[in-house]
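Every protein chain but one is kept in place in this view of the complex.
Letters A, B and C name the chains as they come in the text, with residue numbers starting at 1 for each one.
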Amino acid sequence: MGRLYPEGIHAVLASALGQYPELQIRTATLAEPEHGLSTEVLADTDVLTWWGHAAHNDVDDAVAAGVQARVIAGMGLVVLHSGHLSKPFTRLMGTSCHLSWREAGERERVWVINPGHPIAQGIDRFIELENSECYGEPFGIPAPDEQVFISWFEGGEVFRSGNCWVRGSGRIFYFSPGHESYPIYHHPLIQRVIYNAIHWARPQGIAAGVPRHVPVEQAREKIVPRGLKVHDAAGSLR
Amino acid sequence: MGRLYPEGIHAVLASALGQYPELQIRTATLAEPEHGLSTEVLADTDVLTWWGHAAHNDVDDAVAAGVQARVIAGMGLVVLHSGHLSKPFTRLMGTSCHLSWREAGERERVWVINPGHPIAQGIDRFIELENSECYGEPFGIPAPDEQVFISWFEGGEVFRSGNCWVRGSGRIFYFSPGHESYPIYHHPLIQRVIYNAIHWARPQGIAAGVPRHVPVEQAREKIVPRGLKVHDAAGSLR
Amino acid sequence: MGRLYPEGIHAVLASALGQYPELQIRTATLAEPEHGLSTEVLADTDVLTWWGHAAHNDVDDAVAAGVQARVIAGMGLVVLHSGHLSKPFTRLMGTSCHLSWREAGERERVWVINPGHPIAQGIDRFIELENSECYGEPFGIPAPDEQVFISWFEGGEVFRSGNCWVRGSGRIFYFSPGHESYPIYHHPLIQRVIYNAIHWARPQGIAAGVPRHVPVEQAREKIVPRGLKVHDAAGSLR
Partner (left out) sequence: MGRLYPEGIHAVLASALGQYPELQIRTATLAEPEHGLSTEVLADTDVLTWWGHAAHNDVDDAVAAGVQARVIAGMGLVVLHSGHLSKPFTRLMGTSCHLSWREAGERERVWVINPGHPIAQGIDRFIELENSECYGEPFGIPAPDEQVFISWFEGGEVFRSGNCWVRGSGRIFYFSPGHESYPIYHHPLIQRVIYNAIHWARPQGIAAGVPRHVPVEQAREKIVPRGLKVHDAAGSLR
């Protein structure tokens, strides 16, 4: 990752987030078996952050499906920058996740549009990034459940840069600032947003149990079965 | 499909919807090549209705991906009853789409919770179905963009039975009443809802073009490139 | 309104929209009795557009309440520019509707973020306005039900400039471009957006009837009343 991230973006973020004593940080990279994201590791993870760029297609479909399933079961997911085209994110969104983009080192101003949101804590009205990659609308995502940030770019674009979704029992935050050719992940306010997002995304409730056939005798109200049936009493197709 | 739908559910719906002169109806079934849903057919379709039950896994992944892509490009999709676990629907939702269920021929009352919505036109306060399959919460879907119906079941459950989403430039409506062992698709008000949904789901705007690299000289504001680059001038990774 | 709108902004919009034969246009102004918005006029109006600036407090509370009630019953409402602080809009939103602003004749670029939305029909990727009043985030509105446009401003701000809500059976669109000191309402694409919004906002379904006491004998399921009561059989408090 060159001179800005000699040990990788994950190492910079792990170091920054490691200053918070309530967080236990582990890292996982593409080269590891199952990309370091075995079922056991995922089951033991509250919030997963994800950054990727050129190698999205090298991510194993089974691992991507495992991340998706774990989010639905309650794990938080924080997707960074070019992770918008990662397999776990596009599977969870169901849409193209395409966007416009330009790499010109231009100025980005990340505006807080929702100052009451926990992910905006500690940020005043905006974050200014002197050099950033431009991401522009339209961004091919489902309408966010909550919008926290919208970015302004020097070259004339706008972008929904901080977006929240709930999928199943899991919370997802996408945050667009960051690129391997700028020191954005060294910026304390960017680190603060990611920290806030990790707290926001941690599991809140319980997962829905699946699948759930409810036999007649377990119905909460007394009913008498009637009509044709294509299933037997246990719920299997005849 | 037995005595209620001797020629299939699709034939009953095609006949009912065929009474509306502004609609041009075609049908496609699992047994046809590409399930009758070639790229050409999809490109020429404004709104696709989808019913399926036991054979979801027999649907070709490429066809499901084609339907998903066409919805994102603007085609409407109306998903019926057990289609909640169909490949196109689960790909677009990104979640489990699981639910509770019971086949007991019990009474269902489909309540209009949004009388101002176009899909509720012509329905008074509810539709009563004397025999229905119970679908119950929690339903593993993303929060609907608009909620039109919620159902009451004799055995004690509730269910979000009429839900709208926008994905890309396409509109999706899921409507749960309907089962192969009840005459629900012969009910004039159920047919009316499906008719309304087809009108609501027809393409409204245009699809977002993809992908979109915006070279520096095409930026709307004059900018001078600066900083490191991982892409060349045409947008390819170096 | 000076040289740009010698007969008022309403006259320019009425003339522009009058070119569409399917629309019947009437105008109403502050100086008229009941501001031209009697109960009869409102009852006979499908979609109301609203522009106001310095005289918000001169609008009669009863008229504002009448507009609010009519929207809830199904009338569409298209609120323009400084109408964000009008009484009907703030009553319907329930929030401050405050924003940041600056009058410097700077450039605004109104980006389409939702190309599949009917209000974006006929607009390519953006509308450029060489001179505009800057409105900036945070904008004190409830999260829009649908977001159509986000604006970029030369001075560094962003703004959610085209927002949809449903309230009761009525549809509301807020569109921020426009000011009495710029020719924005003469711009054909701005007129097109307002035209699209009027079509989008027209009544779609029916209003919910109110109030609705449901006596025991009218319950859809047979029930036997039990327990204490604070109401009599007709629903009045004892």
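The working rule: a residue touches a chain if its C-beta (ideal position, glycine included) is under 8 Å from a C-beta of that chain, and two chains touch if they have at least 3 such contacts.
Note that the coordinates shown come from a computational prediction; the quantities given were computed from them, not determined experimentally.
K.L.:
The complex has one chain that is not drawn here; which of the drawn chains does it touch?
P.N.:
Per the contact definition above, the missing chain touches A, B, C.
K.L.:
Considering the complete complex, identify which of B:N114, B:S132, B:Q191 or B:Q204 is in touch with the unshown chain.
P.N.:
Reading the full complex, the residue touching the unseen chain is B:N114.
K.L.:
So one chain is hidden, and I want to know which residue out of A:H10, A:H35 or A:R109 touches that hidden chain in the complete assembly.
P.N.:
The missing chain is touched by A:R109.
K.L.:
May I ask which residue of C:G36, C:P118 or C:G156 touches the chain that does not appear here?
P.N.:
Touching the chain that is not displayed is residue C:G156.
K.L.:
Footprint of the hidden chain on chain C, which residues?
P.N.:
Residues in contact with the chain left out: 2, 4, 53-54, 68, 72, 91-96, 98-106, 131, 134, 136, 138, 140, 142-143, 145, 154-157, 165-168, 179-182, 208, 210-216, 219-221, 223, 225-231, 235, 237.
K.L.:
When the complex is taken as a whole, what residues of chain B touch the one chain not shown?
P.N.:
That gives, for chain B, the contact residues 109, 111-115, 125, 136-139, 143, 146-147, 150-153, 156-158, 160.
K.L.:
Tell me which stretches of chain A touch the chain missing from the display.
P.N.:
Against the missing chain, chain A presents residues 74, 109, 114-118, 120-121, 126, 128, 145-146, 154, 166, 168-171, 203-208, 220-221.
The rule is short, and it goes like this: only the chains that are shown with their structure count from here on.
K.L.:
Mind checking the rotation angle between the two copies, chain A and chain B? C-alpha superposition, nearest 5 degrees is fine.
P.N.:
180
K.L.:
Hey, how far is the Cα centre of chain B from the one of chain C, in Å?
P.N.:
Comparing mean C-alpha positions, chain C is 30 Å from chain B.
K.L.:
Which integer distance in Å separates the CA centroid of chain A from that of chain B?
P.N.:
25
K.L.:
Starting from the mean Cα coordinates of chain A and chain C, work out the distance between those two points in Å.
P.N.:
34
K.L.:
Which parts of chain C, given as residue numbers and ranges, touch two or more other chains?
P.N.:
109, 114-115, 146
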